[in-house]
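Presenting chain A:
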Amino acid sequence: MVAAKDLRIEWRSRVVVNQVVPFAAVVLLLFAFAGEPDSGFLRRLAPGLFWIAVLLSALVVLQRSFALEMADGGRDALRVAGVEPAAVFVGKAIAVGAVLVVLEAALALGVTILYDASLTRALPLVLVTCLLATLGVVAPGLILGALASGLRVRETLLPLLFLPVVAPVMIGATRSFEVALATDEGPLGEGWRWCGLLGLFALAYTALGVVLFEPLLEDS
Partner candidate 1 sequence: MIVALESAEFVLTAWAVVLGSIGLYGARVVRRGRRLSGRVAPERRRFL
Partner candidate 2 sequence: MIESVGQSERVTVVAEHTGSPFTRVLGGVALAGLALVAYLGLVATPREVIMGDAVRILYVHVPVAIGMYVAFSVTALGSVLWLWRRSVFWDVAAGASAEVGVLYTGLTLVTGMLWGRPTWGVYWVWDARLTSTALLFLMFVGYLAVRGIPAERSVRNRRAAVVGLVAFVDVPVVHYSVDWWRSLHQPATISKIDAELDGLMLFTLVVGIATFAAIYLWLVVHRFRVAWLEEQLDAHELAEAVAERRAEAQVPA
């Protein structure tokens, strides 16, 4: 049941990917205009800029994910079909998470080309960071997205709620990428420690999401 819903959403979101990836590319370009591109600041800031682009794109994806459901009356259909709220949460998490992972791959390519910042040196660290950070973005994002859905002010409310909450993900994922990006020495331990933090964060919010989705969906 969850898989079916999940696939259905992903099919729809193929349209989303075609718009969100270009959006992220534009963000990367705009960052370059913030300074002197040859000075090397892009390479230095690449980890942070990468994750800011991810967060901004995540907002767009989350908004769309809930807007679509409201439009079709999807929420009521789910309830009538007897799907448990927790399953809805997990299903949506997988769908939105998959979209974001694809986006991150595209961004990694963009950052490698545009900012001369190669992430392949410490690939395991990069991959784990991406997975945990994505979950850490998706879980609170879905909770807050469900909270803001159906409201006229949702377009301004969701960013205000979402961005402060995921600040630890921004901090942790960026630090981890900084470690992965450092061309000289070997020690990756620091990066893995930040991954630990990301993992804890993701775990906490996934648990919270599973629990809170029921009261949140109650009142549509």
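Note that a contact is a pair of C-beta atoms (placed from the backbone, for glycine too) under 8 Å apart; a residue touches a chain by one contact, two chains touch by 3 or more; residues count from 1.
On how the list was made: all candidates are chains of the complex that A comes from, given by their letters.
As the structure is a prediction and not an experimental result, all values here were calculated from the model.
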Q. Touching chain A in this complex is which of the candidates 1 or 2?
A. 2
Q) What does chain A use to touch candidate 2 in their complex? A) 140, 143-144, 147, 151-153, 157, 160-161, 163-165, 167-168, 171-172, 175, 197, 200-201, 204-205, 208, 212, 215-216, 218-219
